[in-house]
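Only one protein chain is missing; all other protein chains are in place.
Let's turn to chain A:
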């Protein structure tokens, strides 16, 4: 049995300790906002925050995060109480298909938490690991700049 601390709650799971956190979140805990995109750490769709840092959950064995604080997209804000980053995403009409956006938002929140006033270069560096097949990159940039400016 493994216990996890996710979005301020404690969970216990019975998965194989080597199971990537992504699949534990999705299949065992029903936290399906975190997405599977590539499984090899290339796309960022599966990004979650572990101790405040955006990390690819698809290559992260669950046993390595038992003593960590995990935040998934479900822990960022709700439809009724949106996080400023989520508000900015809506204001800039960022999403197209939306599938990559949980990961994008996790990376953006993690960036802004650590660096509330990022330069364009900082933004590029922090966000470059998150792929978007629909091509929403420029709007993501605008949304982050919008949060920065408030």
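Observations
In this text, a residue touches a chain if its C-beta (ideal position, glycine included) is under 8 Å from a C-beta of that chain, and two chains touch if they have at least 3 such contacts; residues count from 1.
One rule holds for everything that comes next: contacts and distances are computed from a predicted model.
UniProt records the chain missing from this view under the protein name "Molybdopterin-dependent oxidoreductase", selected from "Xanthine dehydrogenase family protein subunit M", "Molybdopterin-dependent oxidoreductase", "Cobalt ABC transporter" or "Urease accessory protein UreG". Touching the chain that is not shown, out of A:3, A:42 or A:114: A:42 (per the contact rule at the top). Considering the complete assembly, chain A touches the hidden chain via residues 15-16, 19-20, 23, 26-28, 30-40, 42-43, 45, 72-74, 76-79, 82, 86, 89-91, 93-102, 105, 124, 127-128, 130-141.
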